[in-house]
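Structure first, then comments.
Only a single protein chain was left out; the remaining protein chains are all shown in position.
Up next, subunit A:
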Amino acid sequence: MDAFETVRAARAKDRPTALDYIGGIFGQFTELHGDRRYGDDKAVAAGIALLGPMPVTVIGIEKGHNTKERLQRNFGCAHPEGYRKALRQMKLAEKFRRPVLCFVDTAGAFCGVGAEERGQGQAIAENLMEMMTLKVPIFTVLIGEGGSGGALALSVADEVWMLENSVYSVISPEGCASILWKDASRVREASECLHLTARELFSLGVIDGIIPESGGFSKTGALIRKQMERFLLEACQTPVGELLDRRYDKFRKMGV
């Protein structure tokens, strides 16, 4: 499978969404709504759930399954209020000492007049800053598309994992091709150049591991759960200061 085929697989309509995995992995997921500032962005689903016996905060970017759901969820493209809703839940997690588990699947933060008026850039920037020093463990898994700043806003985590057929990129291959070569049809080439597959990103040190998808939805869910449990077992025993230093150093070294 070449890079562009992976992009297609990551975008496939029948791919399980964040809420599918959340339903499969956690018990008693209790969704909590709103950013307390402007509205409730349905592109982001957030709440509290149980992972085994442990209460955790769960945040997912949700694309929806059919046309009606997708329209409602804005195709998984969050507005600033989506990122602020996520941050509010993270702050609550910090208060109640709950780990944060994120599921990312977005083509990117929404580009629109309202999103700009309400500070899309500011909302993402604030998440990046706050996540870096959030005093509870954070684990992110990319389950489909990891589109630029919109994906990064939930991915400043102690560990970032990717599903085998997910992608993570600074720009969509279409965007890259049309900006660089003024030719949107060169997406295949752009997909190669961007190094956006899980395997390439693992070798660049950007992600911490890859979860195979060959076993189907429930097997993949079980593997995600296994990694989350392993991570939490380690992270919950690490002193907060050390956890934060490690998180900082991990991003500090990227690309250098």
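Just so it is clear, contacts are C-beta pairs under 8 Å (C-beta built on N, C-alpha and C of every residue); 3 or more make two chains touch, one makes a residue touch a chain; residues count from 1.
The rule we apply is simple: contacts and distances are computed from a predicted model.
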Check your understanding: For the complex's missing chain, which UniProt name, "NADH-quinone oxidoreductase subunit L", "ABC transporter permease", "Acetyl-coenzyme A carboxylase carboxyl transferase subunit beta" or "Sarcosine oxidase subunit gamma"?
Key -> "Acetyl-coenzyme A carboxylase carboxyl transferase subunit beta"
Point to revise | Chain not shown: contacting residue from A:A12, A:L204, A:A222 or A:C236 | key: A:L204
Revision key, fill the gap. Among listed residues A:M54, A:L92 or A:V170, the absent chain is touched only by A:V170
Practice item. Using the definition of touch stated at the top, determine which of A:T6, A:T57, A:Q89 or A:Q120 touches the missing chain. Key: A:Q120
**Study point:** Hidden partner chain, touching residue among A:G47, A:G76 or A:G149
**Key:** A:G149
Review point. If the missing chain were put back, which residues of subunit A would it touch?
Key: 109, 111-113, 115-122, 124-126, 128-130, 132-133, 148-149, 152-153, 155-156, 168-171, 175-176, 179-180, 193-196, 201, 204, 206, 247-248, 251-252, 254-256
